[in-house]
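Of the protein chains in this complex, all but one are displayed in their positions.
For chain A:
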Amino acid sequence: MPGRTASVPTAGHGAGAGKRAVPAWRRSLRPYLLIVPALLLTGGILYPFGLGLYYTLFDFAASKPQPDLVGVGNYRRILTQPAFWDSARVTVAYAVGAAAVETVLGVAVALLLHRSSPVGRVLEKILILPLMIAPVIAAIMWKLMLQPSVGVVNHLLEPFGLGGVQWTDTPTGALLSSIAVDVWVYTPFVAILALAGLRSLPASPFEAAAVDGAGWWFTFRRLTLPMLWPYVLVAVIFRFMDSLKVFDIIYALTEGGPGDSTMVLQIRAYLEAIRFQRYSFGISYMIVLWAVVYLVTMVLVRYLGRIQNRAAEVER
């Protein structure tokens, strides 16, 4: 027996019968090897980001291939330009408008679909169709449909005396039309998240409320909404972040016009960097936009944490 005990391999001594013990250095390396893919991915993200930041410190442009160091000059120039503030205002108006309408409509659609019925089940499948269309295609499609003289929208409105609307020809009309296309594409996304939330809510609080004779409005306001809110907020965060970064829908629909009425930050950055070839200046616009999106997201995510705690209390 003592012999048997002595034959038990001990780590680090390499005394296994036919089995070689893993050397210590390899065992200590293993955790690092496991995170190599993540590190490579992070590097793949950080390298272009760092390169972009580096470029913003210069006045690199096609007309100036050997640029001078300007420090934060590009950022100072952006922040003192009325054009930037105009674009920031348009971007925020677009993001708030789109996210708000999509949230209200998405939740409403989810509430309707939650009542299980054969029609609801069919609608659920149809609902996701806009999500399967690339936003730029959706925008081109809507551009044709909103065309005042040959577009189908005015044709449908004509019997009601509402034909001839110049959808994208006025500043307000262009912004509202762009938001409408965004709403058409992304409301199903909010609805699907809200519907998933609705279906995961516990039944007991609702049963208790029914026993107590609570009405629909009371139940919705005091039970459904507080418990559903974390799900909705996740959708809001996604949609708000995405809308702040909008490019495709607006570019395909109005190119930022008429005038500068739909000139969001992404389009301005694109024009500066690609069309006008002021690379450093264009990238600086992108970095400013990134900072705005990052800060807004941080605030919303913190708020989400608080809301989740509150929802958990309601469930208890």
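Everything below uses one rule, namely that a residue touches a chain if its C-beta (ideal position, glycine included) is under 8 Å from a C-beta of that chain, and two chains touch if they have at least 3 such contacts; residues count from 1.
We take it that contacts and distances are computed from a predicted model.
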Exercise for the section: One chain of this complex is missing from the view, so tell me which of "AzlD domain-containing protein", "Inactive transglutaminase family protein", "ABC-type glycerol-3-phosphate transport system permease component" or "Erythritol/L-threitol-binding protein" is its UniProt name. Expected result: "Erythritol/L-threitol-binding protein"
Problem - Touch with the omitted chain, as defined above, among A:Gly97, A:Pro135, A:Pro188 or A:Gly256 - result: A:Gly256
Exercise for the section: Identify the residue among A:Gly71, A:Gly164, A:Pro202 or A:Gly305 that touches the chain left out of the display. Expected result: A:Gly164
Handout entry: Missing-partner contacts on chain A, residue numbers
Key = 47, 50-51, 53-54, 58, 60, 62-63, 65-67, 83, 143, 146-150, 164, 166-171, 174, 254-260, 271, 274-277
